[in-house]
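Of the protein chains in this complex, one is absent; all others appear in place.
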Amino acid sequence: MPPDTLRERITDYANRADPYPLYAELHENGVTRQNDGSYLVGTYHEIAALLHDPRISSDSRHRTDPETVPRIRREGQSMAFIGLDDPEHDRLRRITMRPFGPPHTPHRIDALRADITRICDELLDGLRDKDRIDIVEEFAYPLPVTVICRLLGVPQADVPRIHAWANDIIASLDVTPGRIGEHQLNAGVEAREAMAEYLGDLSDRRRTAPSDDMLSALVHDSGPDGPLTRSELMANATLLLIAGHETTVNLITNGTLTFLRHPDAYRQLRDEPELMPRAVEELLRYEPPVHLLPQRTPVTDVEVCDVTIPQGAPLILVLAAGNRDPLRFDHPDRFDPAREDNQHLGFGSGIHSCFGAPLARVETQIALNALLPHLEHFQLAEDPPPYRRSPILRGPRHLPITRTSGT
Amino acid sequence: MQIVVDLNRCQAYAQCVFLAPEVFELHGEETLMFMPTVPDDQQERARRAAAACPVQAILTGEQAGPGEW
Partner (left out) sequence: MSGEPWDGRIVIVGASLAGLRAAETLRDEGFTGPLTLVGEEPEPPYDRPPLSKQVLLGKARAEEIGLPRRRKVDARWKLGVRADGIDPVEKRVLLADGELLPFDRLLIATGTRARPWPNPAEARLDGVLTLRTSEDAARLVERLDAGPRRVLVIGAGFTGSEIASACRERGLEVTVVERGPAPLVGALGGALGAFAATVQRAHGVDLRCGVTVTSLTGRDGRFTGAEFSDGSRMDADVAVVALGAVRNTEWLAGSGLAAGPRGLACDAGCRAFTMYGIVTDDVFVAGDVARFPHPLFEYQMLALEHWGNAVAQAEVAARNMVTTGPRRRPHLTVPVFWSSQFGLNIKSVGVPTFSDQVVIAQGSLRERRLVAVYGYRGRITAAVTVNQAKWLEHYQFLIETAAPFPPTTGAANGIAPAAPVPSDVPDPQLLSHGPTVALTGHLPDRRLTLVPPGPVPSAIPRP
């Protein structure tokens, strides 16, 4: 099929369960101009180079045609650092990092290990006698959402509201805005605003009654760059809250699915849990939680693989395709949990590389180590499982597993 | 266990600091410092840190030298 329809085919929901043959087409075709004027890159070295190229912007205001950008905010609202360039991106990310990680708070994530382990064990205890489990609903979703809420300081009682808002926001994201109805788009914008307002109010309360959470630290502990404004805090806390669980749910679910599909790897990791950190890196390569970065734009004409990507054109980097590039990885379609050479693009690379990566790593390592012994007598109820709509945050919507007969 | 970091490769993603904060440290915004001899109780963390390094810059292993094989 013609390479200029790859974007359409990749975003087509019919291909969600197995987009990898399309990614192989990307490998063959290099940089491809799509029939809607966007450019698709799916080869490893080119993606890596573009992620480190200062001529490539993450700020959608550099798009020639603003209609190619999903509508996510209204005029006058602050933007989260994910959609900004340096030095603004750098400043906001640095301030937001202060209560999360090094250099200011290096122990925060490591200190969560015990909590995460306990949450995993509690969730698994509740599944002990069940014959049919939906891994997404009963394990892979509740774990990260509980953790990110505790980390930020969102009360557990409010988790259902967060869940509903997040669903509307994710549903409104697509690479092709035209695909999504006006109603759905508006619902996404409204959900984002409601979540931001909620987090703004919560941080106001933390101002007078601080606790040991990130929102309290963000409103109280300002460093050399000063504090975030209320509007900046709302935008960036919203980003952390959504990205803090909507991606990890995919990683844990994809991990479960992959281990159930690969019995040898399953047995090895069940018996040698100390191999899990490397196995999680392989999952990040083999079935990454974020498949593509849809929001890049060259601020000047940029030549890649003899193709000139014009200034202002939508540039889409297909990370999951780069991760399967045979020019970079030996046997790229093989799941090898002990893979040595594994500099994957699962969390992106460069200045926008995933802010929450260390949390996702720790959660997934602990979650899969805790889960694997319980999977002994389970099998996939459906293969492939039903997928979420999003081609960006790509992962199963449900992952039903059933107890095998005779046990 | 000894570690060495190829600081030419290092781009200060700091995954190692998150995962093994007693072994690795960001000194300033992006200067990575590490403890070349890893205490026994930190070896598991150091190995996790090495596995997670996005630029594969961390080498862990037995100390090089005579009498090693």
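Details
Each chain carries a letter (A and B) given by its place in the written order, and its residues are counted from 1.
What we mean here is this: a residue touches a chain if its C-beta (ideal position, glycine included) is under 8 Å from a C-beta of that chain, and two chains touch if they have at least 3 such contacts.
Note that the coordinates shown come from a computational prediction; the quantities given were computed from them, not determined experimentally.
Taking every chain of the complex into account, the absent chain touches A, B.
Summary of contacts with the chain left out: across A:D85, A:D134 or A:E363, the touching residue is A:D85. Listed here are the chain A residues that touch the chain not shown: 30, 43, 45-46, 49, 52-59, 62, 85-88, 90, 299-300, 305-306, 311, 326-327, 350-351, 353. Although one chain is not displayed, its contacts with chain B can still be listed: residues 1-4, 6-8, 10-12, 25, 27-37, 59-69.
Quick note on the criterion: only the chains that are shown with their structure count from here on.
Note: centroid distance chain A to chain B, computed from Cα atoms, is 26 Å.
The touching residues of chain A, counted against chain B in their complex, run 94, 101-103, 106-107, 109-110, 274, 277-278, 281, 341-343, 347, 349, 353, 357-358, 361-362, 365. Interface residues of chain B, counted against chain A in their complex, comprise 13-15, 17-21, 25-29, 44-45, 47-48, 51-52, 54-56.
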